[in-house]
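What follows is a single structure, written as structure tokens, with notes after it.
Every protein chain but one is kept in place in this view of the complex.
Chain IDs A, B and C follow the sequence of writing; residue 1 opens each chain.
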Amino acid sequence: MQHDLLDFGKWTPFILWCYAITAVVLITLTIVAYRKEKRLIREIAQKHRRDNRGTS
Amino acid sequence: MWVWFHKLGSPPYFYRFSTIVLPWLAVLTLILFSVGVVWGLYIAPSDYQQSETSRIMYVHVPASMFSMSIYMVMAMASAVTLIWRIKLADLVASASAPIGAAYTFIALITGSLWGRTMWGNTYWEWSDPRLMSELILFFLYLGYMALNSAYEDRRRAARAAAVLALVGVVNIPIIHYSVEWWTSLHQGSTTRGTQFAATIDPSMRYPLFVMMGAFAMLYAQLLLKYTRCLLLDGERNNAWVKEMVKQHAA
Amino acid sequence: MSTPASPTSLETLNLRCERGDRTLFEGLNFQVAAGQLLQIEGANGSGKTTLLRTLCGLFESTAGNINWCGQSIHADPASYHAQLSYIGHLPGIKLELSPRENLAFSQGLRGQSISQNDLLNALDAIGLYGFEDTPCRHLSAGQRRRVALARLILDKSQLWILDEPFTALDRAGNQRLSELLAAHLLQGGLVVLTSHQPVILQDVAINRLALE
Partner (left out) sequence: MRHALLILLKRDLLLAFRHPNDLVNPLIFFLIVVSLFPMGLKPDSQFLPMMGSAVIWVAALLASMLSLDNLFRSDMEDGTLEQIGLLPWPLSALVTIKVLVHWLVTGIPIVIMAPLLGMMFNIPPEGIRALMLTLLLGTPVLSLIGAIGVALTVSLRRGGVLVSLLVLPLYIPVLIFGAGSVWDASLGLAIRGPVLFMGAILVLALTLAPLAIAGALRISLE
């Protein structure tokens, strides 16, 4: 069956909402995970620099 | 196999292993999602009964399927935590919870939108057993996360949450059965849902499989990532973390 | 009960405890034999209470072993607990109940039947004569502690683990507790306790262990 791109008749908004909400949730989850790890590494590295300066 | 599993249980090895695997998983997830979405939205035909709305299936079915499986993973990891006291198992359980909750949330939203297209005017139909079970599962995830974050001591949090996860997993079949019984009282049966996933036309089955793969890979990827975060947080004073951070900075 | 294969003793092997991500102590080795008292010293937050709770089996160590009579305390907790009396920070008595009821219940829960006479004698010995039937909420902190200490007399267990037993006690109470400890040790009992003040007992050598 041939389509216009992203046109599903009267149900278009419902289908697009489904995909949009899913995308937002999943992307947020991914971004949070990646940023969290980055922040943690930075935080730990900073603490070690602080500690090293204290001992030397 | 067992040796490998055992090795994976040691934090530094796990960290190195996940560093290698993660980029591949990320690429694979991206590919699967792109293929799945394009296939599902554009190429796949619309179901002759449900018209175009069957396209919602490609997100709803994998999300609801994995929302349940992730809880099972959590329960198994919790059992391992309680029996063998393997630190990593606890982290896997804790890291799974937000992902599982998000999948459940997606399943609820898409299920309700899909239902709206079929039930007519309501977004929420109490007589749909799957949505009900999904809702209760969502509550279980929320309770697990609330308990997990209520304890300050990581080790106690892990064990308390593990007990809760196991209690929850014993309850899931009972909840499922009770909801099924309850909705049968209201005689509102629905024709939608996962049961036709196996019987549907191949032209719709393949994009569904692709999306299932995508959701699975995303879960694996996020699981590794969240576990790494918890690991770094918990072991920040250990030698291997210091070493790793130094390498990272260099 | 069958006689234990090895002599009565409590020992730790390479014990290590953590709270949160902080290591309280590690590589802790000591042994307490029959007739010995071990006093654990250390600043606030050095893990004294945690160590005592670990010895009781309430807190789980991260590594190492605790052996009672040569056998891990986790192997047969029931028989270990039957020979253990623990008095922690909290006296473990119900304020709604009188000292007499408290003791009757705590002994009953341990599965020991105690005659009223023994009960009253124990309360008398710890200096609570005339307070037997006063609800504990009307007693002072020191008196409440005495109710808890009266358990030691009645329990007849070999191992006493006491967390700051001297707090809140007056001089007379101090004296009575010291006598109680000395008598227990003389009968071949074991005591592990924490205390901020020096413990002085007649004719008894005191082992000390300092936590950093």
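Quick note on the criterion: a residue touches a chain if its C-beta (ideal position, glycine included) is under 8 Å from a C-beta of that chain, and two chains touch if they have at least 3 such contacts.
Computed from a predicted structure; not experimentally measured.
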Across the complex, visible chains touched by the hidden chain are B, C
Of B:136, B:223 or B:241, the residue touching the omitted chain is B:136
Only one of C:9, C:65, C:79 or C:207 touches the unshown chain, namely C:79
The one of C:24, C:56, C:123 or C:177 in touch with the missing chain is C:56
Given B:89, B:102 or B:179, the residue that touches the chain left out of view is B:179
Omitted-chain footprint on chain B covers residues 82, 136, 139-140, 142-143, 146-147, 150-151, 156, 159-160, 163-164, 166-168, 170-171, 174-175, 177-179, 181-182, 185
Interface residues of chain C toward the undisplayed chain are 53, 56-60, 77-79, 81-82, 84, 86, 88-97, 101, 105-106, 108-111, 113
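Here, only the chains that are shown with their structure count from here on.
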Among line, ring, star, complete and other, the chain touch graph is line
Computed over C-alpha atoms, the centroid farthest from that of chain A is that of chain C
A student comparing B-C to A-B should find more C-beta pairs in contact for A-B
Cα centre of chain A to Cα centre of chain C, whole Å, reads 54
In whole angstrom, the CA-centroid distance of chain B from chain C equals 49
Separation of the C-alpha centres, chain A versus chain B, in whole Å, is 16
Listed in rising order, chain C residues that touch 2 or more other chains are none
Touching chain B in the complex, chain A uses residues 1, 3, 5-6, 8-9, 11-12, 14-15, 17-19, 21-22, 25-26, 29-30, 33-34, 36-37, 40-41, 44-45, 47-48
Within the complex, chain B is touched by chain C residues 18-21
In the complex, the residues of chain B that touch chain C are 152-155, 234-237
